[in-house]
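Right, I'll just put the structure down here and ask away after.
Complex shown without one protein chain; remaining protein chains in place.
And then chain A:
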C-alpha cells in the first residue's frame, strides 16, 4: 500500500486525530496565554519578579517532554489531563517572556501621560499598556503554538489525543508495511496544522493590532 492509498483508506481516523490534536493545542494555548499574560502583568514591574518568572518558566522547558508526561501520569492518570497540563506548562515561557518584554517596552512617558490624564491602574493596563504590548505578546503566542504542535505528539505516550498516536503506532510496528506511512502521515499532519495555525495568527494580528502601531 503506498502513502496515498494509506491516506484515502484511513482519512476518517486521520481527520479525527488531526482535529483532536488541533483542539488540544488550541485549548492549551488559551490557558497558557491567560496564565502567561497574568504572570507577566504581576511580574513586569520589579526586576526580581521578572527574572523569577522567566527563570521558572524556562526551567519547565528544560524538562524533557516524555519525562514530564511520565511524571504526571502517576499524579493525574492517563489520557487528557497529563496532556493538557504538560502542554500548558510548556507553552508558558514564550508568552511570559514576551509579555514582560512588551509591557516593559511601553514608553514611560505614555504611562506618565495615562496616569496624568486620570486613568486608574487597571484602566491604564487595559487601555494603554496591554494594547501596546500586544504585538510582542502575539509573537510569543505564535512561537508557543509552533512548539506545542510538536510536543503534543508526545501526548500519545500517555494515551492522550492527537496525531501522536499515528506516529507512536508506526514506531511501535516498525518493519510492518504501514509503519512508515503512519509516521509520515502523523508528521505531515502536524506540519500542516502548524502552518494553518500560523496563518490564523497572521489574520488575528491584522484584526487585533491597531493600525497606529502596526509595523
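To be clear about the criterion, a residue touches a chain if its C-beta (ideal position, glycine included) is under 8 Å from a C-beta of that chain, and two chains touch if they have at least 3 such contacts; residues count from 1.
To be clear about the criterion, contacts and distances are computed from a predicted model.
Engineer: What is the protein name, per UniProt, of the chain that does not appear here: "Protein translocase subunit SecD", "Putative tricarboxylic transport membrane protein", "Betaine/proline/choline family ABC transporter ATP-binding protein" or "Heme exporter protein C"?
Structural biologist: Matching "Protein translocase subunit SecD", "Putative tricarboxylic transport membrane protein", "Betaine/proline/choline family ABC transporter ATP-binding protein" or "Heme exporter protein C" to the record, the invisible chain is "Betaine/proline/choline family ABC transporter ATP-binding protein".
Engineer: Determine which one of A:49, A:131, A:150 or A:205 touches the chain that has been left out.
Structural biologist: If we include the chain that is not displayed, A:131 is the one touching it.
Engineer: Where the complex has a chain not shown, which of A:7, A:60, A:73 or A:119 is the residue touching it?
Structural biologist: Checking each option in A:7, A:60, A:73 or A:119, the one touching the absent chain turns out to be A:119.
Engineer: Suppose we count only contacts with the excluded chain; which residues of chain A make the list?
Structural biologist: Touch with the absent chain occurs at residues 109-110, 112-120, 123, 127-128, 131-132, 210-213.
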